[in-house]
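This structure is in structure tokens; I'll ask about it shortly.
Every protein chain of the complex appears in place save one, which is left out.
Letters A and B name the chains as they come in the text, with residue numbers starting at 1 for each one.
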Amino acid sequence: TAHAKTRVLTNCFWPPQHYMCTQVLPTWGKWVKEATDGRVTIQIPPKSLASPPEQWGSVEKGIADAAVQFNGFVANRVTGPLVAMNPFVASADAPAMSEALWDTYQKFFADEYKGVHALSMWVITPAEVYSQNDTPINSIDDLKSRKIWALPGTVANLMKKVGVGVVAGPAVQANEVISRGVVDGHIGLSPVSIAAFQLGPYTKSMTQFKTRIYSTSFSFVMNEKKWAEISPEDQAAITAVSGAKFARMAAQFWVNGDKAALERFKSEWNIPVIQADEAFENALKAESKFLTAGWIKRANDKGIDGQGAYDFYVNRVAELSKF
Amino acid sequence: MQSVARAVLPRILSVLEAISAILLFTMMALTFVDVIGRYVFTAPVFGAAEMIQFLLAMTIFGGLSLINAHDSHITVELFEPWLQKRFPRLQPILVQTFSVGVMTIIAWQLTVFAIEAHEIGSFTVVLEWPLVVVAGTVAGLSVVSLIVQILGLFLLDDPEWRGDHGDPL
Partner (left out) sequence: MSTALIGFGILLLLCFFGFRVGFATLLVGLVGFALERGWSPALAMTGQQIMDDAMSYNLSVIPLFILMGVFIYRADLSKDLYTAAYSGLGRFRGGLALSTVVACAGFSAVSGSSVATAATMTRVAMGPMRKYKYHDSLSSGTIAAGGTLGIMIPPSVPLVIFGIVAEQDIGKLFIAGVLPGILLVALFMGAVAVVVRINPEAGPAGEPLDPEEARRAQRAVWPVLALFVLVLGGIYGKVFTPTEASGIGAVGAAAIAFMRGHLRSLTEWRDALVEATKTTATLFIVIFGALVFAQFINLSGLPYDLVDIVDNFELSGTQIVIFVMFIAILMGMVFESIGILLLLVPVFLPSLFAAGVDMIWFGILVVLVTELGLITPPIGMNVFVVRSVMPDIKLGHIFKGVVAFIVADVIALVLVFWLPEIATFLPKLME
């Protein structure tokens, strides 16, 4: 075709050495280049062009052409993708959750992404519950007696509801709080993040629920005008290597990361993994109902079939999950 | 205009000084109370870190108004004395126009940021306060910084008024 070459400036807000910047986005770039016979290429700047909460905004304004947005920061813009961030909908199989989210997006809230083009969305490995003293966390009462660092949003709100003393903050500040003994437990990080934030030495045990307490979802979005510059033929080619394919590829990095981290739990830090009592899990689930109801209401207000999307996502995750 | 500036500016600045002093003091006190609360009473201040972040932004722009008014910004005084001798009128005009121009861009874009935060309905991450409250205050202080900077231009010929050039540690 007569179309000129298009270069997509793709931002990566993680630290430059993170696999998102060194592997996931470059792999997608390779796929895009191959699928479009080199007509579309990507460029990743050496350092992030905007802070994590501002990724979507910076794509909208053309600061970058494409970027990844943690959906928790854009709850004011989109509600749909937060279905995956409801309490107790997660499994350990992040690629399965990712595909389920992409399917739910296409079926229930494809109209919600305004001002940007949604390339993909994915879910990372779930958060677990960690104790920082010798007693593993395995009951509501025990939880209540502690000070807990929690990821803002779902987890922090659930803990506040239960009556726990909460120190909340962005994941990147977790080390500041957790390593200094400010709290005696933390909730919101997956094992790979424990390793990445060097929290192994400060963590004594991990409690795992059958249905995981929480997971995090991301949107991969592109500037609408930039997307329109690309020929329909190349758009189709890019779509084929984005969506669920990209989502699974990205999520797999977290699965691999978790695996490696859990090895270090055993060999390096001596952190036992404990299965949660059913009573504990059920009690927390019951406490968390208000959060799910809140999400469904917000989705309904946005014109999304909230209950339908929630049920579809939960079933799809169960269907696709292999572990 | 010079007499107006001479009459008005010191009063505005004394209010701004008081505001900046209170902001920085609060920042110090909050950090201290949070640490003591944590170790002595096992009761940290929820969202202390985020409040400190907001106080920082406000302190900076409160302080910026004070240094803008006296033009006590950091400079590299390499050719400046030489230039000032050769172009005693032109050099300061160019430099000051430049400073005011850039400050206008800053105040304008911070205002745009605050308006957008309001339109999108952004909330702060931990405390879940409306972002516009914080961003709006910061933008407001940046506009004030611009206004006192322009007022200060009328007094810059007065060596008593003019500040030192920067205190870069």
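The rule is simple: contacts are C-beta pairs under 8 Å (C-beta built on N, C-alpha and C of every residue); 3 or more make two chains touch, one makes a residue touch a chain.
Here the structure is a predicted model, which is why all the values come from computation and not from measurement.
Colleague: Can you say which of A:27, A:41 or A:179 touches the chain missing from this structure?
Modeller: In the full complex, the listed residue that touches the missing chain is A:179.
Colleague: Name, in rising order, the residues on chain A that touch the hidden chain in the full complex.
Modeller: Interface with the chain not displayed, on the chain A side: 9, 15-17, 45-47, 49-51, 54, 57-58, 61-63, 173, 176, 179-181.
Colleague: List the chain B residues touching the unshown chain?
Modeller: 17-18, 20-21, 23-25, 27-28, 30-32, 34-35, 39, 49-50, 52-57, 59-64, 66-67, 71-80, 83-84, 91, 94-95, 98-99, 101-103, 105-106, 108-110, 112-113, 134-135, 138, 166-169
One rule holds in what follows: only the chains that are shown with their structure count from here on.
Colleague: In whole angstrom, what separates the CA-based centres of chain A and chain B?
Modeller: Chain A and chain B have C-alpha centres separated by 37 Å.
Colleague: Sort out for me which residues of chain B touch chain A in the complex.
Modeller: 38, 42-44, 46-47, 49-50, 116, 120-123, 125-126, 128
Colleague: In the complex, go through chain A and note every residue touching chain B.
Modeller: Touching chain B: residues 53, 57, 73, 75-77, 147, 152, 156, 165-170, 173, 182 of chain A.
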